[in-house]
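Submitted below is the structure of interest, expressed as structure tokens.
Rest of the complex left out; these chains stay put.
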Amino acid sequence: MSSIWKSNLTLSIFGESHGPAIGMTLDGHPAGEGIDLESLQTLLDRRAPGRSPQSTLRKEGDVPEFLSGVKDGKTTGAPLTAIIRNTNHRSGEYEALQNVPRPGHADYTAHVKYGGHHDHAGGGHFSGRLTAPLCIAGGICLQILARRGITITAEIVSIGDVTGPEVELMAEIDRARGAQDSVGGVIACVATGLPAGLGDPIFSGMENRIAGLVFGVPAVKGIEFGTGFQAAHQRGSEHNDPFYFDGDTVKTRTNHHGGILGGITSGMPLSFRAAIKPTPSIITPQESVNLATYESAVLSVQGRHDPCIVPRAVPCMEAVTAIAICDAMLEEGVLA
Amino acid sequence: MSSIWKSNLTLSIFGESHGPAIGMTLDGHPAGEGIDLESLQTLLDRRAPGRSPQSTLRKEGDVPEFLSGVKDGKTTGAPLTAIIRNTNHRSGEYEALQNVPRPGHADYTAHVKYGGHHDHAGGGHFSGRLTAPLCIAGGICLQILARRGITITAEIVSIGDVTGPEVELMAEIDRARGAQDSVGGVIACVATGLPAGLGDPIFSGMENRIAGLVFGVPAVKGIEFGTGFQAAHQRGSEHNDPFYFDGDTVKTRTNHHGGILGGITSGMPLSFRAAIKPTPSIITPQESVNLATYESAVLSVQGRHDPCIVPRAVPCMEAVTAIAICDAMLEEGVLA
């Protein structure tokens, strides 16, 4: 299982942060779908490090190389594999971390799970870098959906306790960096133009599918659909969204349900929010343990780490939503 | 897909609220596991309606009949199927609803998805009643885990805006009922005694598995692990949980991570919270549409409906957590 998401679409993510390459294989998507490389690169660039003063200094052109499944700019219908070479890794930096797990990071649990055999450098397979192949798959799905009038847009709701325009959000990230610290945030994502009737009851609802993918993005600690946790504070008369006819189309006057009822799309905008925790790797010294010597340790992480990964997680939310929607459309036979 | 959850364990849920029976098949669990029927019934009774003045008046003894997979009180290793007969249904009540979907309910989306062929009576397959078979499966898993020292407990955090002792929470439910309305709430769930190393990175993390099951419980609008959405407001120095040795065991001083790092259990208590929306079915008149006549409609739902399903969702959270943990233990070969 682990890094395979398999439903009607299958997405296999592979690679380690400091290994030869990262990549993905998408299988089950339709043949004959155009791939606009420029548009795809724009998505990848939004996710990539090194774009702004607020993000990590490690600079890599995350340019995918397509190994299969594409011919003359269109999908062939066969499995589509794309890889990104890792060119800028400096694993030496991570040797100090080998036995001292970073608090808040998967270093320790990966050590237990894989008996010390995993590639810990740069977080290995647990690195946020693995969201690049996720965005390749999602970028292809976003293009497939856009051609059918479906648009997906994510944006930052808050950084730490700050809400407001982007300049203020970025200022909060700068303050965290200045304090040799990191900070979390919340992202909102909305999909519009969806047909009603996508998804299933119980275990294959749109929430299940999206949540199952969203938690594939490291650092996500929560997800809520529509009014989400606020719904727990509402009365039914307030929360229930009244139905009405807009011409022949059934709509709801409000959208507390976030476009999903009983796991199935209602045709209203599908909306969710995801909570992103602060980056684990900070310069501020943290208490840890040495797994080799069984002694206490103090850790100050010096590497090139974003003080806040929220901005880079924004395109990831669009990507996973597109994957989940394409998957549900395939099931309904409306992606032929 | 729809009502099948398939990983190392497979759980198939079937039935419609007013059909002959509801039930489930569990497959992949170990042979030779004892099933304490009394303890299982206690869990089912916590979920069942009609237990308290606050819950629906419809009374059914949710007593499972085991059709397969059990011999002499132990699992045989073959698929385990249990059903609950529906004895108390009064479908006539639902005829009025056939063409007028309840706001906040799956009536409308099920109508679109299944082209009008679904069994709408009592919510059909979308009914909260389908959580009874979920609790049968979860109850068996809870017993399997308890024998290995793993305990799972859920409780209500809040009803509407009320937190506090149970009597105050129930009073808020009564107020909602008195107002011919309904109300939501938040549930917290904790699993203790877990080994470190369960779960996988990316798509098969413990969060993905649990979320994929939790959203199988109708009315869940959000889930958060550890500090969850609050983590989005924290700095890394505050959020990251320092590691230390407790004897030979690695623990963390705080547990903001909720027992999961990189999708894998750390050995600390696994914790999450789920947001439950208010029951859609209320007596208070609501605006809706008539799907047959294409006219506006006003709906006042008269049936036996809980003003708050949060109390009955508590054992469901324990159930799904047990299923997810058993599943991850099977993968690690530690449930032999």
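When the chains are written out, they are named A and B in that same order, and each has its own residue count from 1.
Everything that follows uses one rule, which is that a residue touches a chain if its C-beta (ideal position, glycine included) is under 8 Å from a C-beta of that chain, and two chains touch if they have at least 3 such contacts.
This structure is a prediction, so every number in the text was calculated from the model and none was measured.
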Copy count of the single sequence across the entire complex, 2 present: 4
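Keep in mind that, in the parts below, only the chains that are shown with their structure count from here on.
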Complex interface listing, subunit A residues touching subunit B: 1-5, 7-8, 11, 13, 101-106, 108-110, 112-113, 125-126, 130, 158, 160-161, 176, 179, 181-186, 196-197, 199-205, 207-208, 211-213, 215-216, 218, 220-245, 248, 250, 252-253, 256-258, 260-266, 275-282, 284, 286-289, 291, 294-296, 331
